[in-house]
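Just one protein chain is left out here, and the rest sit where they should.
Chains here go by letter, A, B and C, matching the order in which they are written, and residues are numbered from 1 within each.
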Amino acid sequence: MSSVIGNKIKLSVFGESHGEAIGCVIDGLPGGIKLDFDKIDKEMARRAPGKDKTATARKESDTPHILSGVLNGVTTGAPLAMTIENTNTKSGDYGNLMAVPRPGHSDYPAYVKYGGNNDIRGGGHFSGRLTAPIVFAGAIAKQILEEKGIKIGAHISRIGGVCDKNFDKNDISPELLDVLSNDAFATISAEKELEMRTVIENARLQGNSVGGIIECAAIGLPVGIGANIFDTVESRFSAALFGVPAVKGVQFGEGFGFAEMLGSEANDGYEIKDGQVSLITNHNGGVLGGMTSGAPIVFSVVLKPTPSISTPQKSVNLQTMENETLVVNGRHDPCVVPRAVPVIEAITALVLLDMMM
Amino acid sequence: MSSVIGNKIKLSVFGESHGEAIGCVIDGLPGGIKLDFDKIDKEMARRAPGKDKTATARKESDTPHILSGVLNGVTTGAPLAMTIENTNTKSGDYGNLMAVPRPGHSDYPAYVKYGGNNDIRGGGHFSGRLTAPIVFAGAIAKQILEEKGIKIGAHISRIGGVCDKNFDKNDISPELLDVLSNDAFATISAEKELEMRTVIENARLQGNSVGGIIECAAIGLPVGIGANIFDTVESRFSAALFGVPAVKGVQFGEGFGFAEMLGSEANDGYEIKDGQVSLITNHNGGVLGGMTSGAPIVFSVVLKPTPSISTPQKSVNLQTMENETLVVNGRHDPCVVPRAVPVIEAITALVLLDMMM
Amino acid sequence: MSSVIGNKIKLSVFGESHGEAIGCVIDGLPGGIKLDFDKIDKEMARRAPGKDKTATARKESDTPHILSGVLNGVTTGAPLAMTIENTNTKSGDYGNLMAVPRPGHSDYPAYVKYGGNNDIRGGGHFSGRLTAPIVFAGAIAKQILEEKGIKIGAHISRIGGVCDKNFDKNDISPELLDVLSNDAFATISAEKELEMRTVIENARLQGNSVGGIIECAAIGLPVGIGANIFDTVESRFSAALFGVPAVKGVQFGEGFGFAEMLGSEANDGYEIKDGQVSLITNHNGGVLGGMTSGAPIVFSVVLKPTPSISTPQKSVNLQTMENETLVVNGRHDPCVVPRAVPVIEAITALVLLDMMM
Partner (left out) sequence: MSSVIGNKIKLSVFGESHGEAIGCVIDGLPGGIKLDFDKIDKEMARRAPGKDKTATARKESDTPHILSGVLNGVTTGAPLAMTIENTNTKSGDYGNLMAVPRPGHSDYPAYVKYGGNNDIRGGGHFSGRLTAPIVFAGAIAKQILEEKGIKIGAHISRIGGVCDKNFDKNDISPELLDVLSNDAFATISAEKELEMRTVIENARLQGNSVGGIIECAAIGLPVGIGANIFDTVESRFSAALFGVPAVKGVQFGEGFGFAEMLGSEANDGYEIKDGQVSLITNHNGGVLGGMTSGAPIVFSVVLKPTPSISTPQKSVNLQTMENETLVVNGRHDPCVVPRAVPVIEAITALVLLDMMM
């Protein structure tokens, strides 16, 4: 188990879904940063469930409570510890899951790894709820990066068969990123939102769930962050992004599309523009040789469908070692993608800040 | 710059393409392992260029020379240092590149990051040639894993528009992996090899290059390796895989295909088989909640087309700050995918061994 | 700032002396350990102040409150987060210290490093109070080690000019370590306690403080833990021990006494005893070539006198940049050595457990 990430900014995330509290410790923040609590609250609200039918009807108390590292609203330079109480837990829903692992969840390997001692209620430490402290930490990282002129934003690129327009990789305005970050269901093409919502609602009505893709961008970056061989921007980003539950793929720039491209199509030429070196295109998603090229970082992640579905599934009883049919009760997100948008942005901010400190 | 990776087995890779030598130090190997030099040579040969027209016509001396950590063919437990001399370097080819960055390469960000001091000849430390020590270290890791019953194999899943059959994710035999590893152009469907070679040859004849996808599997793994939140199998694999030049995407199991799937299609049910818990399907690619599920690990990576192409490209002169048209000379791979197959396997072996020590 | 330590067991310590709470997150504990809360409480009580005149008269609420990682008293394998509320803080005492650094404290470099934003009250994150979470985490580590047959104990080796008898390095019984750990003022020679208390009381009456030495031992260790060159037992121990406030020196075995010894006096010969290899002496303190030799680990640390003294001292005002005479008010330990004994043991347990996982 390692719920700690980062070299200079170390984030340690703790808590279980149905335990007393979740939270995090952020180690390495500089002193003297006046925290913007409105922005933190806004980011927390973007991730919080219960807003509409695309997400679980659970109401979660996502109020961060700071224990250390902040004095009169300003960081002291000491580790910033934060907790969020778990107030709305219906543990009764999880009775039959102790011995019968839910398909697609961590239950079975966690049972083997922790000898059956892990807290299975709500997914325990493996719950998507643990992304709340990540969003909190990311909000602080975002604020520090914005003061350096760096902006991050993401949108829902695909839900089931419905695709949003993607970023124009070499021309992403701060205004667009602002608009996206104020949108609870962030798409570039406004008309795609309704279509995507329909796909999600259909899955929900069937007791099913659906996956999707998030595309994320960071603009305003200096050239030369990251390094090969093993400390590339892509390495650092992907290691953190795969820490987000349900993420099963990460690609930069054209990503898997590169397989079909010729070198002459994939290479990004250079030109002098306003006296500066500028990339003519940005197929490489802002990363060359593992380092930032100066163009926007653009990557996408795929999230699998929520494994908690109410349709009956084949499983086994780990105590009797017999086959069993499982129906997962409880309140679940038919699609985690909309709520994951601020999480992906938060990871982006945390990794970038760590690499730039 | 960090060319070091691993926690318990630390691999430090060094060298520049046109310097005196490249090599690596492997720290943390247990004592008492009788190295199988035939296997090491075989893996080195799989990666070496010059075998046919799909790769550069350069002949590279890829003979590893061990300096320490091995006594009478057996590991001593001390760091194993190895060098490979660079004997066949035509540095004259790189004269005009000092000031004019090649599109798609590390040249421009490296110029900014290292103040123009990096060795640009052959890509310097950013060269694909640096994967030779990775393959060497991976061959040793493979040998140790095989003694634990773990086997690794990969194939070319796609070149341009031509797709190989993919692994049957829940039924991968050691025999198939053996066959693939003896194949210089590894495909599952033998008839796809010719089609892929045609795509590559066409690119070569046009002075162009083409990308592709490699699918890799590891079988025989225990349940429960890896852990959330940030020490997942996917995090560790992707961080290392993005260290391989040209890799621009990593996906596990159905990967980006999950976006179109419903939960009921994506979840892998369980059944009791021969008295053991067994997964009925393996859409998740052997990883659940960041941990191995006992099913084969199956993932794929995309490699972009070799950026070095002989067709004229738009670039700039970093000294005069004027636009310039660049023609890259030298001997280059029209497609790096075939030679990258053993590299991806080596990374897989190194990461797995590190996680299992 | 890095308040995180450990490779496999990562301990992240947070909090400021006069903030809302202090605490820690322990990442990497195995699942299934039934915590012995009586032992934890006992260790916390050993460190707590207010027991007698050798320590500050402050009463601190040192009740650990577990937020995560434990279910029904058993570890889940998820990060264990714990907080201790700060209830008895007299912040008024620190008014004049904001601009006038206390000699011997972190105040001046922390002011420069954190731009004057660090919480100076009670020493903030630099306070000895932060050793409470270390003792908590150490109590859990001790419990796990005891189940492996490893026992740790320490005593006050010196206060001012008064020296206790030291450990017989090659013959340390579990019974002796048990006796020491039940003693609030742990000495091997009972008669030395009174002399040491007198030295401390004299310092207290003069508004002064006094330093001392703690000697610590661990028995029951397997041979071969640790490794050279940079992962030696001594490296790992010292790195953690110098994290304890006031520690200014660490030595193993004969330590600085080796300067006066000949090789023939310093070497520890071997003999066969009960069919086992055994060391005849243990001048090296249980560590040879950076690895455990099988003999007890024996080391000592020196703690400087508490810098907070009420006698007037020369300082400067960092705002006016003028010389100033400072009188430090508040309730301070005339000697931190007795209370540091369980802290040194806790560090020993945490480092050993981390090295043995």
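The definition used in the following text is that a residue touches a chain if its C-beta (ideal position, glycine included) is under 8 Å from a C-beta of that chain, and two chains touch if they have at least 3 such contacts.
If you're wondering where the values come from, they're calculated on a predicted model, not measured in any experiment.
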Residue of C:Arg121, C:Lys151, C:Lys192 or C:Arg236 touching the missing chain in the full complex: C:Arg236
From C:Ile159, C:Cys216 or C:Ile297, residue that would touch the chain that is not displayed: C:Ile159
Touch with the omitted chain, as defined above, among C:Ala45, C:Val112, C:Ala190 or C:Leu205: C:Val112
Hidden partner chain, residues of chain C it touches: 1-5, 13, 101, 103-110, 112-113, 125-126, 130, 158-161, 203, 206, 208-213, 223-224, 227-232, 234-236, 238-240, 242-243, 245, 247-256, 258-272, 275, 277, 280, 284-285, 288-294, 302-309, 311, 313-316, 318, 321-323
Where the unshown chain meets chain B, residue by residue: 1-4, 10, 12-16, 19-23, 25, 27-32, 66-69, 71, 74-81, 83, 110, 113-119, 124-125
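Keep in mind that, in the parts below, only the chains that are shown with their structure count from here on.
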Cα-centroid distance, chain A relative to chain B, in whole angstrom: 27
Intercentroid distance (Cα basis), chain C paired with chain B, Å: 46
Residue list for chain A, restricted to those that touch at least two other chains: 1-4, 13, 110, 113, 125
